[in-house]
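Provided herewith is a single structure, encoded as structure tokens, for subsequent inquiry.
Here the complex is missing one protein chain, while the rest keep their positions.
Chain nomenclature is as follows: A and B, assigned in order of appearance, with residue numbering initiated at 1 for each chain independently.
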Amino acid sequence: MQQAIDSVVVETKGQGFYEMTRALGSFVARSGIETGLCTAYIRHTSCSLLIQENADPDVQTDLLGFFRRLVPEGMDWLAHTLEGPDDMPAHIKAALTQTSIGIPVSNGRPVLGAWQGLYLFEHRHNPHRRELVLHIIGE
Amino acid sequence: MQQAIDSVVVETKGQGFYEMTRALGSFVARSGIETGLCTAYIRHTSCSLLIQENADPDVQTDLLGFFRRLVPEGMDWLAHTLEGPDDMPAHIKAALTQTSIGIPVSNGRPVLGAWQGLYLFEHRHNPHRRELVLHIIGE
Partner (left out) sequence: MQQAIDSVVVETKGQGFYEMTRALGSFVARSGIETGLCTAYIRHTSCSLLIQENADPDVQTDLLGFFRRLVPEGMDWLAHTLEGPDDMPAHIKAALTQTSIGIPVSNGRPVLGAWQGLYLFEHRHNPHRRELVLHIIGE
């Protein structure tokens, strides 16, 4: 058994989806591991990870639209408002999605489905420097 | 250390919960691994995975009822409507639940709690052929 760990920095420019599928595939390929488990982990609590459809971009638009409606800015009962009106909604959206996703690896590739992509889901408006940690174990 | 990987095809027949607990336990048993980590991964973005109560079937009925109310069909602001009125709600429900779940293994069995079952949560109305990937590593 072998393992590898690396981190990828992503400069986000506002709310939306930043595709990490290529970074994931490249990390798995560099590891030389044919069969195993790859874990993607985001070191933040106001953005998150999501595996979603990578075909029709309208899916991402609608996901953004849904989360903005479900967790709107300006809920007047919020206490944590010091970091701006989008910060607490960002924490809530992160809680409703994922911080960590494990993806099996087979034939040297993550077993993503035909329409699946791995995304960093940014919930803040301002630019942020985000760090994604990738780990793989297998042989 | 050893590992094993396999996939299970599930033919779904509409929205609801399809129990995978037995397939999971059988995969772990066949691997011969006593202690380790088992990962269940679903290769789709309009169904998802969930660990939930396997005792009272009303829990599943109510979960379905809640998700249908939270993400109703017919939201008039949706852009991704080409694949039918249940498709974009299905992507949203998948985003709100899980694509991948890691379950430790001890004494040759997944450490599910007494009332826990692993479910494929289908969000589409029409029949679908779904593929669940199972991976285990340990010894």
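Note that a contact is a pair of C-beta atoms (placed from the backbone, for glycine too) under 8 Å apart; a residue touches a chain by one contact, two chains touch by 3 or more.
Values in this document were obtained by computation on a predicted structure and should not be read as measured data.
The chain omitted from view is touched by exactly one of A:21, A:35, A:61 or A:99, namely A:99. By the touch definition given at the top, chain A reaches the unshown chain through residues 1, 3, 5, 37, 39, 41, 43-45, 70-71, 75, 77-80, 82, 88, 91-92, 94-96, 98-100, 102, 131, 133-135, 137.
Panel shows chain B; residues 1, 35-37, 50-53, 56, 58-59, 61-63, 65-66, 70, 96-98, 101-104, 106, 111-116, 137-139 of it touch the chain omitted from the view.
Just so we're on the same page, only the chains that are shown with their structure count from here on.
Note on chain placement: the centre of chain A and the centre of chain B lie 19 Å apart, centres being C-alpha means.
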